[in-house]
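One protein chain is absent from this view; the other protein chains keep their places.
The first chain written gets the first letter, and so on, giving A and B; residue counts start at 1 in each chain.
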Amino acid sequence: MSGPELAGFLLPLGVSALRQATPLVLAGLGGICSERVGIVNIALEGMMLAGAFSGLAAGRLAGPLVGVLAAVTVGMLVGLTHLWATRKLRLNHIVSGVAINLLALHSTTFLLRRLFSQADPPVEARIETMLPTALFTGLALALAVIFHLVLYHTPLGLRVRAVGESEASTRMAGVDTARVKMVGLAASGVLAGLAGAYLSLAQVGRFSDDMVSGRGFIALAAVVCGRWTPLGMAAAALAFGAFDALQFQLQGSVALPGELLRSIPYIATVVAAMALQPRPPADLGRQEE
Amino acid sequence: MILRRLAPAVQPLLSVVGAFVIAGVVVWACGGSPLEALTALVQGSCGSSTGLLRTLSKATPLLLSGLAVAVALRAGLFNIGAEGQLILGALAAAWAGHAFTGLPAWIHIPVCLAAGVFVGALWAAIPGALRAWRGSHEVIVTIMLNYLAIQLAHFLVNGAMKDPVSMAPATSMVEPSARLWAAADGSNFSAGFGLAVLAAVGVAVLLRHTALGFEIRAVGLGADAARVAGVNVGRTMISAMAISGGLAGLAGAIEVLGVHRRYLDAFSPGYGFDSIAVALLGGGGALGVTLSSLLFGGLSAGATHMEAWTHVPRQIAGIVQGVVIFSAGARYLKGRRR
Partner (left out) sequence: MRADTPPAVHMRNITKRYPGGVVANIEISLTVLPGTAHAVVGENGAGKSTLMGVLYGSVLPDAGSIEIGGAPVLLRRPADAIRHGIGLVTQHTTMIPALTALDNVLLGFEPIRLGTLDRQAGRRRVEELSAQAGIEVDWSASAVSLSVAALQKAEIVKALYRGARVLILDEPTATLAPAEADRLFAVVQGIVASGASVLFITHKLREVLEHSDHVTILRGGANTGDRVTSETSADELVSLMLGPDRSAIRPAEGPREGPRQAEVALQVNGLTVRGRGGRPAVHYADLSVRAGEVLGVAGVDGSGQRELAEAIIGLRPAISGSVTLCGDDVTGRSVAFRAAAGLAYVPEDRHREGLILDFDLSENLLLGRHRDASAGGGRFLQRRRVLADAERLLTEAGVASAGPAALASSLSGGNQQKVVVARALARQPRALVAMQPTRGLDVGASAAVYDAIRARTAAGMGVLLFSLDLDELREVSDRIAVMYNGRIAGVMDRDEAGVDRLGKLMTEGRT
């Protein structure tokens, strides 16, 4: 490949990688916010879906910016629901996550049909004016850096890390741990909702059934591979995005099957979980007494 | 005495009723008639013999994968990976169904079922072993293995295992000798339902009457006490996951041999995920799981009918499921702590 040819291959690849990685970074930050305060979050998928749908629904009515606001609000409510279910109902974190994912999937498809659809299938709702993806990409990358600074260099970050390691000890140190958890889960929902809004309002400009299609779980994978740190997670998410982009670029052209490229995040995560290198926060998943 | 035996059923029943009420409110809020919708739902699921058979056919994979989740749950493990195990089990059965020719049905069918069970068990033993040996959380690993299974199956049925004469991403049809008996009325009801009920009986016997089942329950309720008493906790976890995966694999195999007659890419509408709701509502016991699979099977069968007659989208059934997990899950896990 000559120089210009290589550039012609790499440049769109890089752009596409960033576009694929953006929702992963946003949702991954949401995963960190939740898991760092001790709440297992396999509900990222559902939070993103709820955000994507509400963003598009509100966006159609009042413009895309209002849509983003709606996505973020709904995401936050879902995040707080997860907290409420695990703390007050004392639901197992996994059970609550599964329930939220199912509810989000089925209620968005239900509402999509009820509110927007005439034909079946395909069912989808569109929006005319889309937001620039670069806006979200820049925001996501900036947030990753900001979260790193917050986590390691601010009082809130110290409290978040402490709560995730041992809520009991943190309470004994005089910290209002319930508030820290609330902040964490609200932020988790906001970020996942934002990731959803990116998908529906910026990347494709429509909502279709199950459009998040597993990105929430890949974001969770990025959290695990990135050892629950914002920068590590962002690096993993960018790598996953690059594999995704590569697979689109290579589609049909090379012997390398797309399935293999798509599988890389999953394989990487199983290996990471096996190596035990990424130590999760010590109090992660602890049930309220 | 009778009251005491019924007591465990009270909360699941209440949570189901509650879920229906909430779904009714949703239907009403969206301008539908809850009563009409409910009537159509009941009509579709048990108003006719075809409806009834459809309910049973929908319940079959739910029952088996629900048992799968339940067995793991009894060992204190969350098998979120039933979907992946089911997919690979189905693929294995489809392969055995057309790769072996000239076998009599009484050999061919068991061979295909065994292939599904074996592959499902193997796939589920991976997270079990990683949990036992490395302490890796089974939830993360099973989620990832689900997606890996989906990609793997996708790859195979578009390549090496693809039916050369078909356009669809699917394997060749299985030999007639590998097909389960099925009703001809379009209900998709097959002998697989009987196999699923047998499996439920088997799980009940396993959990109540065998040493392995005893160990599984001991590890689930008190892993430390079990370890101190000499139970090999790691091996028990792996066994439980393997049995769980075998049941999910069986579910996939039966879908292939009884309904689709071949492996069709993306044939599962998420049985493996719905099974979590089935297991939680059923309280992790074989009888409870059977009853809750019938409920969800009926819901699924009736929802299509309801959608056709009342224009209430059938996804309302999924909303009922989600609410049930919330309320029934609170019940199941409250009494125990890890």
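Just so it is clear, a residue touches a chain if its C-beta (ideal position, glycine included) is under 8 Å from a C-beta of that chain, and two chains touch if they have at least 3 such contacts.
Computed from a prediction, not measured in an experiment: that's the story for all the values here.
Chemist: Among A:S16, A:S169, A:Q249 or A:Q287, which residue is in touch with the absent chain?
Modeler: Residue touching the absent chain, from the options given: A:S169.
Chemist: Which of these, A:A7, A:L115 or A:A282, touches the one chain of the complex that we don't see?
Modeler: Answer from the full complex: A:A282 touches the omitted chain.
Chemist: If the hidden chain were put back, which residues of chain B would touch it?
Modeler: Interface residues of chain B facing the absent chain: 208-212, 214-215, 217-218, 221-222, 224-232, 335-336.
Chemist: State which residues belonging to chain A touch the missing partner chain.
Modeler: On the chain A side, contact with the omitted chain comes from 149, 153-155, 157-159, 161-162, 165-166, 168-176, 281-282.
In this section, only the chains that are shown with their structure count from here on.
Chemist: Taking the mean of the CA coordinates per chain, how far is chain A from chain B in Å?
Modeler: 28
Chemist: Mind pulling up the chain B residues that touch chain A in the complex?
Modeler: Residue list for chain B touching chain A: 26, 30-31, 78, 80, 130, 134-137, 139-141, 143-145, 147-148, 151-152, 154-155, 159, 273, 276-277, 280, 313, 315-319, 321-323, 325-326, 329-330, 332-334, 337-338.
Chemist: In their shared complex, at which residues does chain A touch chain B?
Modeler: Per the stated touch rule, the residues are 40, 42, 85, 89-92, 94-96, 98-103, 105-107, 109-111, 113-115, 214, 217, 220-221, 224, 257, 259-260, 262-263, 265-267, 269-270, 273-276, 280, 287, 289.
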